[in-house]
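Complex shown without one protein chain; remaining protein chains in place.
Let's turn to subunit A:
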Amino acid sequence: MQKQISFTRSVVLGLLGLGSFIGLWHGLAVSGMISNVFLPSPVEVYDRFTTLLDRRFAGATLQGHLFASFQRFAYGFLLAALIGIPLGLLMGWYQLLDEIVSPLFDALRFVAPIAWVPFAALWFGTGIGGPIMIIFAGAFPPCVINAYRGAKFVDPRLIEAANMLGTPSHRVIREVLLPSSVPSIISGLRVSAGLGWQSLVGAELIVASAGVGYMMVQGQANISTTTVMAGMVAIGLVGLALDSALRLVERIIQRRRGLEN
């Protein structure tokens, strides 16, 4: 009952925020104070959005562009998770590895993913390889950092318990550090998905010949600001869906471990 009320409340408040934003935007756009090209109205953006869904622009429909983007994102993100999470856990367990890798990693993670664009194009081309590398550059650091943190903050008594049971390191990592770090890892994945998805669109502004970012660049070249905004809306919606999906995964994992509260 209490849960129901707080859920309804958060939906109402969320819609209130969104509604005010769109209302303000619409008011500004129709007031005539700002040129229509500078700030298209929400209605125009909505129209453009639906048009893009069934008419090709820059070589594909909006779904087509989203699919191309999402595919790249998925590869880059999975690669980042598959390398980043084990690396973070290992750094949390082996002091030596931590000391060797941490300074290098801490310097590299401040290089914005977009800064890798020239090298990504040079090393992996502008097809699928280059964008994957840029997404990887965005998504990798949060995976490592959060897995590392998760491993560092494991209840030391559980490590002692595992040690006294004679558990070898590889099993302590898999059966104690990893499960204990799940909440931290999932929140890392959420940040990581956000950064990866952002970097992807940035990368597509420069390389690639399909994808939402590419579509937006083409919109810009045709002075179609509504296309650019429709692209922004699509990016936001996919981002929201990604985040919700990861939160769902977190809940499922917690429930399977019987830790749901």
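What we mean here is this: contacts are C-beta pairs under 8 Å (C-beta built on N, C-alpha and C of every residue); 3 or more make two chains touch, one makes a residue touch a chain; residues count from 1.
The definition used in the following text is that contacts and distances are computed from a predicted model.
Missing chain, UniProt protein name, picked from "Cation acetate symporter", "Acyl carrier protein", "ABC transporter ATP-binding protein" or "Cytochrome bc1 complex cytochrome c subunit": "ABC transporter ATP-binding protein".
Screening A:104, A:165 or A:223 for touch with the missing chain picks out A:165. Which of A:179, A:194 or A:239 touches the hidden chain is settled by the complete complex: it is A:179. Across A:26, A:56 or A:257, the single residue that touches the chain missing here is A:257.
The set of subunit A residues touching the chain not shown comprises 155, 157-158, 160-168, 171, 175-176, 179-180, 257-259.
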